[in-house]
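The structure under discussion is supplied below as structure tokens; questions concerning it will follow.
All protein chains but one are shown in place.
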Amino acid sequence: MKLITAIIQPDKLDEVRESLIAAEITRITVSRCTGHGQYSDEDLYRGQKVVPNLMPKVRIDIACNDAFVDITVGAILKAARHNSGQGGDGKIFITHLEECIRIRTSERGGKAI
Amino acid sequence: MKLITAIIQPDKLDEVRESLIAAEITRITVSRCTGHGQYSDEDLYRGQKVVPNLMPKVRIDIACNDAFVDITVGAILKAARHNSGQGGDGKIFITHLEECIRIRTSERGGKAI
Amino acid sequence: MKLITAIIQPDKLDEVRESLIAAEITRITVSRCTGHGQYSDEDLYRGQKVVPNLMPKVRIDIACNDAFVDITVGAILKAARHNSGQGGDGKIFITHLEECIRIRTSERGGKAI
Amino acid sequence: MAKKTMLPILLLLLPSVAGAQPANDSGVTAWMLTSTALVLLMVPGLAMFYGGLVRTRNVLGTMMHSFASMAVIGVLWAVCGYAFCFGENRLGGWLGWNGNFFFLKGLDDSILDAGIPEYVFAMFQGKFAIITPALIAGAFAERVRFKGYLLFITLWSLLVYNPVCHWVWAKDGFLFNMGAAGAIDFAGGTVVHITAGVSGLVAALVLGSRRGYPGTAMNPNNLVMTLMGAGLLWVGWFGFNAGSSISSGLDTARALTVTQIAAAAGAFSWMLIESVHHKKATSLGFCSGVLAGLVVITPAAGVVQPYGAVVMGAAASLLCYGAILLKNRLGYDDSLDVFGIHGVAGMLGALMLSFFIRPGWMVNAAEAAGGTWTVLDQFGVQAAAVGITVAYSAAVTLLILFLVQKTTGLRLSEKGEMTGLDNVLHGEHGYGLINLS
Amino acid sequence: MAKKTMLPILLLLLPSVAGAQPANDSGVTAWMLTSTALVLLMVPGLAMFYGGLVRTRNVLGTMMHSFASMAVIGVLWAVCGYAFCFGENRLGGWLGWNGNFFFLKGLDDSILDAGIPEYVFAMFQGKFAIITPALIAGAFAERVRFKGYLLFITLWSLLVYNPVCHWVWAKDGFLFNMGAAGAIDFAGGTVVHITAGVSGLVAALVLGSRRGYPGTAMNPNNLVMTLMGAGLLWVGWFGFNAGSSISSGLDTARALTVTQIAAAAGAFSWMLIESVHHKKATSLGFCSGVLAGLVVITPAAGVVQPYGAVVMGAAASLLCYGAILLKNRLGYDDSLDVFGIHGVAGMLGALMLSFFIRPGWMVNAAEAAGGTWTVLDQFGVQAAAVGITVAYSAAVTLLILFLVQKTTGLRLSEKGEMTGLDNVLHGEHGYGLINLS
Partner (left out) sequence: MAKKTMLPILLLLLPSVAGAQPANDSGVTAWMLTSTALVLLMVPGLAMFYGGLVRTRNVLGTMMHSFASMAVIGVLWAVCGYAFCFGENRLGGWLGWNGNFFFLKGLDDSILDAGIPEYVFAMFQGKFAIITPALIAGAFAERVRFKGYLLFITLWSLLVYNPVCHWVWAKDGFLFNMGAAGAIDFAGGTVVHITAGVSGLVAALVLGSRRGYPGTAMNPNNLVMTLMGAGLLWVGWFGFNAGSSISSGLDTARALTVTQIAAAAGAFSWMLIESVHHKKATSLGFCSGVLAGLVVITPAAGVVQPYGAVVMGAAASLLCYGAILLKNRLGYDDSLDVFGIHGVAGMLGALMLSFFIRPGWMVNAAEAAGGTWTVLDQFGVQAAAVGITVAYSAAVTLLILFLVQKTTGLRLSEKGEMTGLDNVLHGEHGYGLINLS
């Protein structure tokens, strides 16, 4: 099993979720974070363009069985990109997941994903 | 060492913390997240029941030595379950932790947990 | 590749970021969390000192190539410590990162960090 | 607001024709100044109420809908709005006009018979003109372009608000003179709430639903702020209704009293309904009940007594609750229920008041009618006023929407909707606090 | 509020017996209307103040405690509350009653001698009846069921507020007539703050502490909102106190002035105390000082001069600060310090005012007493009024708590407490903004 962590632009959350659902990946956990990669978004503050050092991002965590890693990554890549890719579009990190437990039933492993 | 990440229902945070403390696991990190697993909680909005697509959840991260993994998981399982388990009760993910460093002292490894 | 996760005191965020930038580590993701380690900070509430059970913390996630792990950890350790180290200064966790993908370009591995 | 309890009282509003300038009554002026400030307070109140109900990414854009009306209509009203509303009949009574009111220039020394400077009346009225288009914004929340919105409210104010206001509140307005003693609209049941509610409905239908509606849940970002806003609206409404007496005496007191009671009754009933229906009384339901009660009593505050206010407040909650359930069934996206609350309760109030009119009023009306004047007679007048307002608002709003869509455009792009108004249209984020920086 | 500076002035409040209706004074009416709106503003102000202090999961539920009082007591007051408070003595003076006030129906044309429509007086008074039970809610915040709470405030309003209000402010109330010139309670030291404070204490003791108190820290979810709320309370209090003169002249001005000064002095002192004690002045401390100052001056605003206001404001902060430290020592859970602020400062104000009464008042009192009337004489009267109010409120609240617990129940289940009021009782979340969606 793998734990896939994607950092994406907030405005892409809806699309990424839809893309994941289309790929039948429905169980996910999302949270707000702030990141620094390449500059991109800018706010206005009293007539001045302000480039925030840290920009709002969304983090998506998905635990999945090995067979689903490519599907998941593909679904994210497809939806998270602005046009044909632009600075700030984000990253996907994959780590090895040793165990997964469903709290409701105490099931473990792949079937608990 | 392992990193145990539990996604639980917000209303169970107090109980899970108490259960962990009872098991002498006191060092934890928690954060807010939002998740999609099975539907469960519902809000009311002007007379209509609304099932949010993403529901508020709490994430607990606990780094622990291998010997404590079962105790920790057990403590969480016991406390995080609603009655005898219900949809949305959450998940526990376990990954391998390669190193742990206490910032205060720069200690490393198991004794820094 | 490794994923370095540091839990630090909120008031050290600026310094840690500056220290990382000085070490040429610019890509990071930060988020708010709350933690319980050793007691430290205290608030006042109508004349009473209140020691919160869970205290505001900041989480920093940094994916980096193996060669940069020590530099990154060193930069954090140096900046995150209050004076010569005090309770609550935080922890650093290191896990193995199997894959890293840049969403914009679909690049993978070390060069995508 | 042109008080309509009886014709003779209305004359108070007219500056005397002859040279004799009426005297200023410092007490009435004091209350009308206060009322003006209170109605102004409703604008941030509304911004907070609406702002809290949308998703996080749209909070500023939604608040700006209310605020921008202060700027745009605030200027427009001074330039020509007042002249259109309170000038003499033109174009067969479709609109008023008085060149002397252009830029309010003829008002500098004018005192009305009610004992207040005409400036105060003009500013008080101006606040109504500001808040009415802002109300509509709730119907198409989270999906309109800012420029298009500004154009929309400008046209709407000129073509819908001004004419209807003229008909109902100007001394030569045709609804003002309908029947024995005029169609009763004390503080804006037709002029404000029905026009806004109906136009909102039309706009929601024409623009279509938000992306993802109704499948995706669209959680309010800040119900806490919505509650604050509802509180300010309640307070401001005292100026809205009690100020509409253009006096500081018994009529004012009566309006204030029934306003307070209807709001309480509306809130109480909504809580009750929800408790029965869902076993839980929501805070948003509470606020909706407050609003329903306030809206229903708005046309009626000059003629109804306390027990009538209780009945009307309760009825409004029941009907609005039903209307919103029906909307959910029908599936159109009147996002913040502008029609469900303002439209429905406004109509209910304008009609239902007929059955609770203070006896004294009916006696006078009978006299004016030169014989008898029954509840049913008045109900007929009210129904006519409602019908005309509904039809006119709907038709002209449709026309305006067409115009706006052909020019600046009104509907935001799908991408813009996903990113959110705040970022796309205003280059800002509402709550920096939720992200570390 | 029945102004108590001197008996003769009080007569202004009574509609004349003979046919001659007093004339309306548009200025006084304007200020009383404004005051009514200002006191209403205190309800959202209180909701914000309290709402910010509880944990995130209880923010809406806590705000609803204030808001719901607007709905429930708002209706109840119109139906019978006013009749109970300001009707003539019944049951040996325990309560008032006037069938003519039922549903306020006898007020439709009534103008009081003070020159205001009786409706305005009734509505102004009604706001006090609304806010008082809402104050109590702070004492048992984060742990009561909504239905039980509604029942509690209904009974409490009928059985505690109405009688005490009648005793203190009705012209035939026994405390109103105690001693030479009555027990002094200008704007609600006894009627509002002592009753609420004491009843809150009793309720907190009976219901017991929140789960985890005091071990678990219970962080305020939004001190920023608490500050806003304190600001609105300060503003609203001008209506509360200056409106209680039922006039728009010298007495009003005096009340406003000492209110402003006592609040400032209270805030300043609390900051000072904290700076000495903790080297830090907290914002919550600032607000507590404002409230302490406002509460202490409430009974006194009609008789005290500026320097007295400074002294009383400072004393209130000192005593309340001590009272809260003591509470922490004793360990009971008066969650938002209703007793510590309102109870303590209310009692202090009612007693301490004796030493700062404007000389003119004492001269008149001496005359009324037919000879001499000393500070100690008045202090005795004040002490009696305080003692009676404390004992009565405590006893009857105990009874009501018993009743409520036997019927709907009042204490929330432990599970409910952990989940939070918002979700369990209202099916909502206060801040959607904190969770992505």
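In this document, chain identifiers A, B, C, D and E correspond to the written order of the chains, with residue numbering beginning at 1 in each.
Keep this in mind: a contact is a pair of C-beta atoms (placed from the backbone, for glycine too) under 8 Å apart; a residue touches a chain by one contact, two chains touch by 3 or more.
All of these numbers come straight from a predicted model, not from anything done at the bench.
> May I ask you to name the displayed chains that the omitted chain touches in the full complex?
A, B, C, D, E
> Just one of D:L53, D:I116, D:L233 or D:L336 touches the chain that is missing; which is it?
Hidden-chain contact among the options goes to D:I116.
> Just one of E:V235, E:V363, E:L376 or E:A391 touches the chain that is missing; which is it?
E:V235
> Kindly note down the residues of chain D that lie in touch with the hidden chain.
24-31, 33-34, 36-37, 40-41, 43-44, 47-48, 51, 59-60, 63-64, 67-68, 70-72, 74-75, 78-79, 103-105, 107-109, 111, 116-120, 122-123, 126, 146-147, 222, 225, 228, 425-435, 437
> Going by the touch rule given at the top, which residues of chain A touch the chain that is not shown?
43-53
> List the residues of chain B that touch the chain left out of this view.
Residues 13, 30-32, 58 of chain B touch the chain absent from view.
Here, only the chains that are shown with their structure count from here on.
> Hopping along touching chains only, can you work out the least number of steps from chain A to chain D?
Counted as steps through touching chains, the separation is 1.
> Among the other chains, which touch chain A and chain C together?
Correct list: B, D, E.
> Looking at where chain A touches chain B, is over half of the residue numbers used by both copies, so same, or under half, so different?
Different, since under half the interface numbering is common to both chains.
> Please report how many Å separate the Cα centroid of chain C from that of chain D, as a whole number.
So the centre of chain C lies 52 Å away from the centre of chain D.
> Which whole number of Å gives the spacing of the CA centres of chain B and chain C?
For chain B versus chain C, the centre distance works out to 20 Å.
> Give the residues of chain C touching no fewer than two other chains, as numbers and ranges.
Residues 30-32, 53, 95-96 of chain C each touch two or more of the other chains.
> Name the residues of chain E that each touch 2 or more other chains.
Only 426-429, 434-437 qualify.
> Specify the contact topology among the chains shown, as one of line, ring, star, complete or other.
If you draw each chain as a dot and join those that touch, every dot ends up joined to every other.
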